[in-house]
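Excluded from the complex is one protein chain; the other protein chains are retained at their positions.
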Amino acid sequence: MNDLTVILANMIAAGTPIMYALLGDMISQRAGVISLSVEGSMLVGACIGFGVAYSTESMILAVIIAGIMGGMVGLLQAFLVIDRKTNMMASGFVLMFFAQGLTAFYGRNLLSVSFRKTLVYPIPFLSELPVIGQALFNQDILTYISFILPVIVWFVLFKTKLGLLVCSVGEKPEVTEAYGHDPRKIRYGAVIMAGVLAGIGGVQMSCIYTKGWANGMINGRGFIASALVILCSWKPLRSYMAAYLFGLAQALLVFLQLKGVPISMYVTMMLPYLLTLAALGVISISKKPSMPEKIKVVSTGTD
Amino acid sequence: MSKAGSEYMDKLMNNRLFRALFIILFPVTVFGILLLTEGKNPIETYGVILNAVFGSRYGFGEVVVQATYLILTSLTAILPYRVGMANAGGEGQMAIGALCTAIAGTTFLSRMPAVIGIPLMMLSGMAGGAIWAGIPVLCKAKFRMNETLSSILMNYISTYFISFLLYGILKDPKGWNYPQTMEVAGQLRFRMLFSTRANVGILISILVAIGCWYILQKTKIGFTIRTIGGNTTAAVYSGINVKLVQSAVFTSAGALAGLAGAILIIGVEGRMRVDSGTTMGFMGFLAAGIVNNNPLLAILSAFLIAGLNIAGNAMEINTGLPSASIQILIMLVLLTIMGMGRRKKA
Partner (left out) sequence: MSNFRKFMAILLSACMVFSFCAFADEAEVHPGEGATKIGIILGGNKEDYGFNYGFYKMAEQMEEELGVEAVIKENVPGNSNVEGVIEELINQGCGIIIPTQFGYLEFSKNVAERHPDVAFYSIPLTDYNGGNFSTMHGTIQDIWYLEGVLAGLYTETNNIGFIASLPIPDVIVAINAFTLGIQSVNDEAQVNLVFTGSWDDTGLQTTSCNQLINDGADIIAPFQDSTKTIIEICAANGIHAFGCNSDAKELDPETWLSACENTADGWIPYMKDAIDGKYETANVIGSFDVGLEDLASYGDSVPQEIIDKVEETKQQINDGDLYVFEGPVTAQDGTVKFEEGYRPSFEEINNIDWLVEGVNGSLS
């Protein structure tokens, strides 16, 4: 593969788990709840999903269980934020650390095992294309899904009744109520959905990307994904830009060092964060972000 | 659930005694079950935990040492909340504060007497934290960039920025090539009190917390801040320069994190290391989160988290369980407080 193809492939590989968590949290934020807990969902999904994949050899089952378990973390977040009115960012942090502890504790037996099933399905013809073929169309199913996921989320959020309800909950819950729907239930659903998607992102990372479970392997990716929602201005289609920007930065971090580009390695290590900051600047100058009304006040009030 | 049942639940949840009992008993029970499944004796383990914190003066001193930073970093999260902003960058702000303190203490202040040197070091730490918090503020003012995201990103950038300096120009020439700055001169360090490592820093941070509470509740500035926090739009109409107050509060919050870093270096750390003060910023954020951004209660929550940290060490040593178990215990306690700690709004 030539350099460009490798950078593309690495960008997509590094960006895919983030894409899942990002879109998940975007749904949740659209409904007015910031789910920093997607980091926890990813960890749980990565750990349990890997365990299931290892013991049953079935990737489909692994994805389902990872999604469910990720959703459980989302459920906790939903309960804390919606019913117990906790500060959503703090509860997200706590759930993230909690998941870190739980997975490190109960994932101890998974540290020494491998799951090396080949899960790559090249798409005939398309994978032969020069430059992009190998990078884009020689992937696993979860990555293919992630290619169209932003469009799906966009469609659901903006073109279906359900999506409009979710968005209205984040803007004006009174309206939702007036139409005879319970904003609480919709919010619950959105936050759990965030967990489900993040859990799938986690299992993608452990089973396909890094091929193994390691303690704390998500390493802040969910946290970053949650922050990147802001960079997307809460618009699903922009998640291509955000997730792959972060992936690209990771690919460049390695590439620039290996090609002897005379930049300090500490600057290359900062790249993912510097690029995100720069992108945020560019986007913020050009347009006022369309922040959902309900998360403008992040804290649910003080006493 | 029937209506009566649900009302009964609400009543129960609003009962102070029930909540207090639940907050204590629930995590203890759940974690006790975890201990049992691992073949450990929970009662014995809890005994060790209590003994580590309250049984020895040194152990309690360690709690005090950690609480010092947690109080300040929780204030770093609390103050911006009060003006409708979210600062998740306490970690980076504290680290940069510590870095600036260490630079000041090893360069131009190194020969100063304590009376001049220590306050100046603390000022430079605060300046460092304020600058690091000032970047998101500036970005917000100039480019309307979201301060939550940029302050999170600044955490990561600070890590590599500090590494860049510690592995490079700030490396102690006599430090065996390890990434750390030179040591701060002996006269510029706090004295350890009562044969523990606790120092005057704890007094400083408690006073700062009380000061913040006083300013918020009893002064005109505090009234302005509370007006903005209550309703930004109304504050704008009432003629308050919201942006200016927000920027000022956010920056001073950064200065408090910087002060935590300064106390860290002047107190127990002595020089800047790559890992100096790590996770204290995040934990401070949690300490703020569980008390609904009340500066006075933050003192308590800081002590609680510090106590759990120290107790966790003792527990890991005693039971031989992996360190993840400490994390589970701490987060169980915090989750329970979050779930139970606030009266349900009618």
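Some points to look at:
The chains carry the letters A and B, assigned in the order they are written, with residues numbered from 1 in each.
Here, contacts are C-beta pairs under 8 Å (C-beta built on N, C-alpha and C of every residue); 3 or more make two chains touch, one makes a residue touch a chain.
The structure displayed is predicted, hence computed values, not measured ones.
Contacts of the undisplayed chain with visible chains (whole complex): A, B.
Although one chain is not drawn, the whole complex shows that of B:216, B:310 or B:329 it is B:310 that touches it. Of the candidate positions B:274, B:296 or B:340, contact with the hidden chain is made by B:274.
Residues of chain B in touch with the missing chain: 48, 52, 56, 58-59, 62, 65-66, 160, 163, 167-168, 176-180, 183, 197, 264, 268-270, 273-279, 310, 313-314, 316-318, 320, 322-323.
The set of chain A residues touching the chain not shown comprises 1, 6, 9-10, 13-14, 17, 104, 108, 111-112, 114, 116, 205, 209-212, 214-217, 219, 221, 250-251, 253-255, 257-258, 260, 262, 264-266, 269.
Everything below uses one rule, namely that only the chains that are shown with their structure count from here on.
A separation of 27 Å divides the Cα centre of chain A from that of chain B. On chain B, the positions that touch chain A within their shared complex are 81-82, 84, 86, 88, 139, 143-146, 148-150, 152-153, 156-157, 160-161, 163-164, 167, 229, 282, 285-286, 288-290, 292-294, 321-322, 324-328, 330-332, 334-335, 338-342, 344-345.
Interface residues of chain A facing chain B in the complex, by the touch rule stated above, are 76, 79-80, 84-87, 89-91, 93-95, 97-98, 100-105, 108, 215, 220, 223-224, 227-228, 230-231, 264, 266-267, 269-270, 272-274, 276-277, 280-281, 284-285, 288-289, 291, 296-299, 302-303.
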